[in-house]
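Every protein chain but one is kept in place in this view of the complex.
Going in written order, the chains are labelled A, B, C, D and E, and every chain counts its residues from 1.
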Amino acid sequence: MSSTVLITIISLSTLGLLAAIVLFFVARKFKVYEDPRIDQVEEALPGANCGGCGFAGCRNFAEALVKAESFEGLNCPVGGSDTMKSAAEILGRVAPEVEPRVAVVRCNGTPEHSPRTNSYDGAPNCTIAHSVYGGETGCSYGCLGLGECVDACDFDAMYMDSVTELPVIIDDNCVACGACVRACPRDIIELRKKSKKERKIYVCCVNEDKGGPARKACKVACIGCGKCQQVCEFDAITIANNLAFIDSDKCKFCRKCEPVCPTGAILELNFPPRKPKEEKEAKVEA
Amino acid sequence: MNKLLKISPSPHVTGKETTGKLMFGVVIALLPALAATIWFFGWAALLVTAVSVVSCVIFEFLITKYILKKTPTINDGSAVVTGLLLAFCLPVNLPVWIIIIGALVAIGVAKMTFGGLGNNPFNPALVGRVFLFLSFPVQMTTWPVPRGFATGYADAETGATALSILNENYDKGNIDSLLNTPGSELPGYSQLFWGEMGGSLGEIAAFALILGLIYMLAKKIITWHIPVSILGTVAVFTALLWLANPSSNIDPLYHLMSGGLLLGAIFMATDYVTSPMSGRGMIVYGIGIGVITVLIRRFGAYPEGVQFAILIMNAFTPLINTYLKPVRFGEEVKHG
Amino acid sequence: MNQIKNFTKGFIKENPVFALFLGLCPTLGVTTSAINGIAMGLATTFVLLMSNIVVSLIKNFIPDKVRIPSFIVIIASFVTIVQLTMQAYVPSLFDALGLFIPLIVVNCVVLGRAEAFASKNSLWSSAVDGTGMGLGFTFALGLLGAVREILGSGSIFNYKFIEGDGMLIFILSPGAFLALGYLIVIVNKLGKKGS
Amino acid sequence: MVIALLTITLIASASLGAVYEVTKGPIAAAMLAKKNEAILFVIPEFNNSPTEDAYSIGTDGDSIFFYPGYNNGELVGTAVESFTNMGFSGKIKVMVGFLPDGSINNYRILEHAETPGLGTKMEPWFRDETGRRSVLGLNPGVNNITVSKDGGEVDAITAATISSRAFLDAIQRAYDNMRKGE
Amino acid sequence: MLKTFPKGGVHPPENKLSSVSPVEVLPTPQQVVIPVSQHIGAPASPVVKKGDMVKAGEVIATGQGFVSANIHSSVSGKVLKIDKMPDSTGYKQLSVIIDVEGDEWDPAIDRSETVVREISLSAEEIVKRCNAMGIVGMGGATFPSHVKLSVPPGKKCDILIINGVECEPYLTSDHRIMIERGEELLTGVTIIMKALGVERAIIGIENNKPDAIENLTSLAAAFSGISVQPLSVKYPQGGEKQLIRALIKREVPSGKLPIEVGTVVHNVGTAVAVYEAVQKNKPLIERVVTVTGKDLARPCNLLVRIGTPVADLINFAGGIPESTAKIVNGGPMMGKAISTPEVPVTKGTSGIILFTEEEAVRNPSGPCIRCGKCITACAMGLEPFLLMTLASRALTERMEKERIMDCMECGSCSYICPASRPLLDYIRLGKQLTGKVIRERSHK
Partner (left out) sequence: MEYIIIIIAAIFVNNIVLSKFLGICPFIGVSGKVETSLGMAGAVMFVMTIATLVTYLIQTYVLDALGIGFMQTITFILVIASLVQLVEIILKKVSPSLYAALGIFLPLITTNCAVLGVAILAVQQDMNLMQSVVFAIANSIGFGLALVLFAGLREHMDLADIPKSFRGVPIAFVVAGLLAMAFMGFAGIV
């Protein structure tokens, strides 16, 4: 072995040794503990940082998960139960099963149903419009049609229909993150339980006015007459403030309520056609 | 009254100023300089200007429409201003294809990549110019001498600009003799003022640029802060150098009127989009440009430094905007 | 793991330069011509391949605590070997790449791969991964080099196809940044369309 | 753990040492070859070994090296490794060959950081016969080898006057020091 | 040089079409709709029922808590119903609807024309009386006046400022009051001075109302401690912080009230209302409203009962012109567009302006060109362009740091912006978001 090789070996080893020793002592002196599971959980999350969980980004949520006593109320809507399961596995806990949900727009105030009374000329933003005036129609509860919900959706699951001037949800893309629900200043959008074959039945109105004014503002407004509540056998329908609401967790999709509504405020979608009353069906779908 | 009543948040009246009118005002302010350059360089100058303006507008149209898929924004006139100013800092004998590349870079790279009007951190026309300067140094530093009307400039006689002559001679210590020798290559003050000398299109005639400044100040298109702080800083800095060593430096007046300083200080440093927004910020920005300009002119490799100085201070603009806020109400006068 | 996918991922989807934004200094620094870019890429590939192999061979013997230092020593050794070899047998290339040869040591791609892949996978996978990533890196550098050479010098692989000079700026530093910025967008657009 | 690290270091350093041993020769040879090739290029044929007969003069914080070439004992030319700090981007190193009468036989740029496409034109420019570009055959002792802008006899590279000045400065420096050394 | 505030401001065309029209009395309407919330603070709670007969000046709803105000019937007649009715924004609000029968007033009210100069009430009694009479600020904010008349413990007020600026274009109601009711006004000022315990009051009036300046200056000689100060014309000089700065060179710090710098600001209309409440026992049941517009047949100033439909006012002034595209309640810079002329006049209605299509249309907004004109225009020294961007991205933390809550919503920024950006629209949104965050934090 030549002397160069020898010198090389000796000097490098000494250097390595020295560095190792210094580091060893410093590391001892300045030790800080950070839960390694936070990293693991974060890796299991989708990383969309959408805030659907209610936390500021995925890492924040991971920290919350690690700290949480139970997973009650903690859910990543984007990743769904699979993600929660793997997070639970990492932390050795059981995750609650969450039922998949999908957003619906509870307003049917198309120009045809709800004639325009004013024209809005402010900044195209629903919250701004909502805070300065009641709306372009006589209904001060309905959709303002400026698409703030659409802008909020990170998953290309919404668009504004130019004819109805209402937002439309593309069920296949919707991950039920709830961003649109939070964005809408009028609480028009709701996350409802997903059902087989994308079936939906819900009151497509949020107007709390009494029957007369409500009807005057919009042909398909819910007038709070209570007929649907009477026919529902499952206690799924409640009426409050002149407005009916169908609880998607209780609804059994029996379709009894839809025909009794005098204004057509209840919508049913993706059901097979009814035999005798086809005429009405067509009207609602239009 | 059969229409629907309009509803909107206040205010319900608006001022008369629009983006388009402001840009048009800048174009008007540039007309004297355009006239001067046509006077000295003939139709070739108009050709360069036209090519630049038209290609800027066309590029903006094509990019907004086909690449960004937005509604084209050429009506606001900002592309016209960019085109004009780009042309104004090019030599008159520049081949057309190079001008077109410059326009593409100015609009495509410096402006539209950032989302168009209002979003670009760097001055588009200057980016276009510096890009060309660094890409085609030979073509960008051959300056035809003015021959008046009607002649082509493809094969014109070329000469050095005032600043490049100075740049060659600072270290030789013969500046004062150069200036005082009749018939020396170095242009005199009246040439600087009226514009009969080599240089890029828009920079030669000081009087035309000053007319533009007066117009823009009168029309409130710009405020005094930026031009005054730049010119003031250059004057002070060069005066100090000159007083310390008159044979290796030229006097402040000469500095002010030569090169692209006036064009830059009046029209390019004042670009709204890329300059600070508060008065205090503008002054800091102007001082920065002044100092860097003189440093580059006097000590750097390039005879002229305004273009770089403005771009460098453009980079500082966001920081200036963050740290030099307007004076808030309640900050200045405390309890009376 | 599918070895073919493992190999090809480095080209577009996980391209160290275009997708992961790693190893950017040599990417910008040496790509004044296609040849330089490719040479740098291949030198890096060699180091990547060898260090991946060695790391995956000895992964079980290295305690966790000294994992990173050990990797660095291994990588640095291979870099020095490349350095000495190039200096001896291709001195002109060595001069052209200059400082960036020793800097392969700190190329995040190399250490990143050793740490993220080789220390967890088999010899064969690691070798495939190293080669794939290395060639992906080479591809990126070659592409950027080619673009800059074509625009900046009007030539490709030293073959001049226009009279006179190109757009000088592309040989200079601003051109490097600009070209890379636009290349990333274009490559990512094409990549998305492809998959 | 220390043992593992130590083992790795040991193996690494040993193999490095070995590679170094192997490449030491070729590296030195490559460096010498480069120099010899440049010398061969700038002075007429010789049959001594100029690198062995080399001598140097220190100036401006660096050194200038002289490689005299003899053919059968007769001086046929001197290759001078000269430098200048006046380049556009710092130092430029050139090898320039003088015939015994002091006229420039040929030159080669060894090292520089000038801008490609501008300053890099030094290599072909100053032996190009167009106009007054070429410095070959000029004698710095007789001719004024500065750029024409400065009143000299050589045309500067278009848009690269700085590099041209620097190049000529290196040549002049080589000549002056060669005369001084004699 | 006339006094003014130093920073910011704009100068919109004044268009004071009705400044020479004396105040006319609008006949009582057939029905009035009186909302129970016409002021800042808690809504009042109705004390009448359907079918009750009321006289003009009778309390129909009582204020809830300190910052609130009583509501009085402005007419005599029968309560038709108490129901939710659309207010000027189109949202429904609890209102008392009264069918007018005759014009019978509460006997306690002194309806004579004679001006009573002698002040018999003590400071506390004045405050109590204002509270009982439902006096709120007439300058636009409708802040209950009794609150402003009671100086909080620990604070001291040394000077009263009376706001006769009326810097909004078109509006002339304060102008007419200063000309026609100078003596009542000055007596009102003296009453307020007594309530606050100050020796000095300054009335600030913009120089475009020389007749008002002249009238008050000559009358003020007979009142001790009151002076009139002409100001140069610049919007938003009527903003209280700007006015204080212009008149006495004090700057109210961010987030603080004028009392912090030893002053209180009241509008001239408020001073007259205080006079009437204190000396004549008359509640706030009518007010002067300017009805104006370029195409309106007869721009005028009207004395109007609260609750009168806006349509009645317009009809009196010549009817809605065909060209009308927008109707604004208040001034063009700060007023609110109303969705239908059926809505009622309230205590805060200083003017009704009918805009033509040409004036009403907002130019399409373009990208911000960072011209800085909004910064120059903002009298609060804010950066509206930045606030708008931050608001549209809901960056509340940064908005708070950039002092969005200082914005007084004067609209100068939107007015001046060459790119027609809806700056104030977004700044309001930002203020809402930020205000919510701040409130939540202070609750914790």
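Just so it is clear, a residue touches a chain if its C-beta (ideal position, glycine included) is under 8 Å from a C-beta of that chain, and two chains touch if they have at least 3 such contacts.
Bear in mind the structure is a predicted one, so any value in this text is a computation, not a measurement.
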{"item": "Omitted chain - touching chains that are shown", "value": "A, B, C, D, E"}
{"item": "Omitted-chain contact residue, chosen from B:44, B:130, B:221 or B:256", "value": "B:130"}
{"item": "Residue of E:172, E:263, E:389 or E:434 in touch with the missing chain, whole complex considered", "value": "E:389"}
{"item": "Footprint left on chain C by the chain that the document does not show", "value": "21-25, 27-29, 68-69, 72-73, 76-77, 79-80, 83-84, 99, 102-103, 105-108, 111, 169, 172-178, 180-182, 184-185, 188-189"}
{"item": "Where the unshown chain meets chain D, residue by residue", "value": "12-13, 16, 20, 88-89, 162"}
{"item": "For chain E, residues in touch with the removed chain", "value": "367, 386, 389-390, 393"}
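Everything below uses one rule, namely that only the chains that are shown with their structure count from here on.
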{"item": "Middle chain, criterion being Cα centroid separation", "value": "B"}
{"item": "Furthest chain, CA centroid comparison against chain D", "value": "E"}
{"item": "B-D compared against A-E, more contacting pairs", "value": "A-E"}
{"item": "For chain B paired with chain C, centre-to-centre distance based on mean C-alpha positions, whole Å", "value": "41"}
{"item": "Distance from chain E to chain D - Cα centre to Cα centre, in angstrom", "value": "87"}
{"item": "Numbers and ranges of chain E residues touching at least 2 other chains", "value": "90, 326, 336-337, 339-340, 360-362, 422, 425, 428"}
{"item": "Residues within chain A bordering two or more other chains", "value": "16, 20, 117-118, 121-123, 128, 132-133"}
{"item": "Residues of chain A touching chain D in the complex", "value": "2, 4-6, 8-9, 11-13, 16-17, 20"}
{"item": "Chain C residues within the chain D interface of the complex", "value": "32, 58, 61-63, 65-66, 69-70, 73-74, 76-77, 80-81, 84-85, 87-89, 91, 152-153, 165-166, 168, 171-172"}
{"item": "Chain A-touching residues of chain D, taken from the complex the two chains share", "value": "2, 5-6, 9-10, 12-14, 16-18, 20-21"}
